[in-house]
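Left out: one protein chain. Kept in place: all the others.
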Amino acid sequence: MNSEEVSPGDDRKSVTRRRLLLGVPMVGAGVCGVAFWKMLSGMQAGSFNPHDINAPVTGRPVPDFTLPDQPPGTGFAAADLKALTAPVLVNFFASWCIPCIAEMEALLALQKHLPIWGIAYKDKIENATGLLKHAGNPYSRIGSDRNGRVAIDWGVSGVPESFLIAPGGLIVWHSAAGLDNSEVRDGLNAALKAVGGR
Amino acid sequence: MSPELGRFALALACVFALAQAILPIWGARRRDRRLMAIAPGLAIGQLIALLASFLCLVNAAVTNDFSVSNILENSSVTKPLLYKISGVWGNHEGSVLLWTLILGLCGAAVAAFGRNLPSALRARVIGVLGGVAAGFELFCLITSDPFDRVWPAPLDGQGMNPLLQDPGLAFHPPILYTGYVGFAVPFAFAIAALMEGRVDAAWGRWVRPWAVAAWAFLTCGIALGSWWSYYVLGWGGYWFWDPVENASLIPWLSGTALMHSAIVVEKREALKIWTVLLAIGTFSFSLSGTFLVRSGILNSVHAFAQDPARGIFILALLGVVIGGSLALFAWRAPSLTTGGLFAPVSREGSLVLNNILLCSICAVVLTGTMYPPFMSLLFGKTISVGKPFFDAATIPLAIPLFIFMGFGPMLPWKRAQLWPVMKRLWVAALATLAAFAVTMIGLSGLLPILCATLAVWVITSSLTDLAGRLGLFRVSLGQSFQRAKSLPRSAFGAGLAHIGVGVSVLGLAVMSQAQHKIVEVHVGQSEQLAGYEWTLTGVRNVPGPNYTAMEATIEIRHDGHLVTVMHPSKRSFNTQNQTTTEVSIHTNGLADLYGVIGDKHGPDDNPTYVLRLHYNPLAPWMWFGALIMAMGGALSLSDRRMRVGAPRRAVASDVVAAE
């Protein structure tokens, strides 16, 4: 049987070299560990969300669409958004969506200085009307996207979602989270400032 | 049996584990026999305390103690007893406790079966296991206390997700966790060997049975999980390349590599450093897999309580266990001497190739699973990596693996020639060619044809190998029988496990040809699928313990003969306002007839029902193959030479030298 111990005659340098080589797994694990730590702390701080879908629509003009009325509001089309001279927030909502209801109060506060246009996503007309009667109506105009096909063109994956439209109809900001979240509101305010709103 | 007692027992277990982690290892260092000798006692004490703690939680669940928030959130009065018990590990806190319990069990098993180990090695192995256990007990106590109370206690609990109310899922986690946690023992052996600075044939012989046992459990656990999604989720899917599934596949792949490389250590004292790294890596993958999934970093359909705060604790724990062991590896492994020489074409060479291919597949699955969060972190871009990628990236690596699986076990050690082995495989080659011809006609798609053909190759070449060892067709049957008796069972076990791989792959390949149909029918109407006539003959409502079910009766005929009557149903659960589908499966061993009932449409006096009908050829073989693999593992374990209580080191090396 050969001896397991390194004999003193062995080349010291080669042991160091092998140590460096065999240290590679440790370094790899360390890098992964640091990355995981960054992810977890980012998730806690709210700056990192691996479940986010970053919608490619930001930076593009609004997609083509025409929506019928959703009482108590009147419907609108892409042309209406393109004709605007001041920024507007487009908000997808539904009466069956609990986070949307939670968001209403924040929208009501927001609409005092930023007009909000609503799109009722896959909702029955009477249900959406009922929600707005009950919770208050933050929207200046409301369209009904009964079959959810317009939402797909906007890249909506789940309500509530909000889009900031700059004058001329350019989508400049998007959030898939509710506006009752203060960080989301901060993001919106920053985007609003950039396009010259208040 | 109060929850407080359970918490106390858990804390006690933690004290035992800490003592177990410190005293024996210190004793081994100081060569203090008394300190080393207390290791088994501590391990068994820890197990008893953990068992008491776990039973307290089970007791709380069975007696509907809704003052325990864990029970409140996951149980209800009307839930059947089996699911009250299985619900204990159907949630985050309980499953961590189960995890720790199994780890305690591993420590006690080493204590009980490891009597023949050198006392210093045994003390170190048990000590390392104690250290890992202590970490998880602390995790349990600090961030995931299963015994947390609420006040006032409500009268009824919130109930369990009905999807989890299933016998398959009741036993899936314990078996899977035994597989995951079982790899802690090879890990502990690796760390102990690094501490001692010594890896030899005897070490390989001690590690192998533990790796085989863990591997067999993990195989069963993965198969059970896959079978569960097949018959519960209701659309015939069985593997989704979901992060949770990948988290079990990654240690399975590296564990399979470990099992094979440990053979080389045992027989030839080569690949030592690599085997130690695989032992550390496999357990590290088990650990990080199970826990990263719970941190919320990975996108997964599996809903577990996801909490980043818990994630930080786990990450710190992983850092200590994985980072510490890899640092020890980098420091001590270079001084391990390299062992026996061998030519590239040899049994050892084939095992090296096996390791390269298995580890490449493992690397691909790991990269694919971790890529989305890393992309998101580094570039702020979200991407998805799913089934199409994994299929395209792993199957081409699996194909050479299957080809070489046929040759490898027949090559002699040290130096071999391919030609004599190929000559012995002519029958298998002919069978494979025949299979190729048959699959060309019967299957569509290049990959299914290739995989099915290679599956036949794996099965027939494994059979050839076994027949060759027994001398079948060369010597008399009586002599063959004598040989069978003297042939080590581990050889049979390996052959059987390889056949199991072939059976599974054949099932997977042919399953790709599954047919399905979604129809909306009135009662009495018939549909044709895969040569069968499926007739919906009736639908009735059936009350269950905590649900009501809409149950269909479907008669299936083939050429006018009644094949089977199936009763798929749809359950509406009262507590959670949820519905689940209960698939009905009729199998003849070669194909599954799979029926699901969906929504009811139309007026009550003449309604129509949506039915999903599937014809899944060779579907049962996928899981049957996994069972054969696990049986192969069990057969190997029953080998006298593989017994966990292996002979003493000196004796073991003599035996190896004599071979």
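Per-chain residue numbering starts at 1, and chain names A and B are given in the order in which the chains are listed.
Following the convention adopted for this analysis, contacts are C-beta pairs under 8 Å (C-beta built on N, C-alpha and C of every residue); 3 or more make two chains touch, one makes a residue touch a chain.
One rule holds for everything that comes next: contacts and distances are computed from a predicted model.
Missing from the rendering is one chain, named in UniProt as "Cytochrome c-type biogenesis protein" (options: "dihydrouracil dehydrogenase (NAD(+))", "Deoxyribose-phosphate aldolase", "Branched-chain amino acid transport system permease protein" or "Cytochrome c-type biogenesis protein"). Within the set B:143, B:161 or B:482, the residue that contacts the chain not displayed is B:161.
Note on the undisplayed chain: of the listed residues A:25, A:155 or A:169, the one touching it is A:155.
Within the whole complex, the absent chain has one touching residue among B:38, B:55 or B:356, and that is B:356.
When the missing chain is restored to the complex, the residue among B:65, B:200, B:242 or B:592 that touches it is B:242. The chain not shown here touches chain A at positions 7-10, 44, 46, 51, 53-57, 98-99, 122, 147-149, 152-155, 157-158, 181-183.
Within the complete assembly, residues 161-163, 233-235, 237, 240, 242-243, 299-301, 303, 306-308, 338, 341, 344, 352-353, 355-357, 359-360, 363-364, 367-368, 371, 375, 379, 381-389, 392-394, 396-397, 518-520, 576, 578-581, 596, 598-599, 610, 612 of chain B touch the chain that is not shown.
Keep this in mind: only the chains that are shown with their structure count from here on.
Each chain gets a centre from the mean of its Cα atoms; for chain A and chain B, those two points are 37 Å apart. Those residues of chain B lying in contact with chain A across their complex are 197-200, 273, 277, 280-281, 284, 292, 295-299, 308-309, 311-312, 315, 318-319, 322-323, 326-327, 329-331, 333-337, 339, 370, 372-374, 376-377, 380-382, 653, 657.
Those residues of chain A that touch chain B in the shared complex are 1-6, 15, 18-19, 22-23, 25-26, 29-30, 32-33, 35-44, 48, 50-54.
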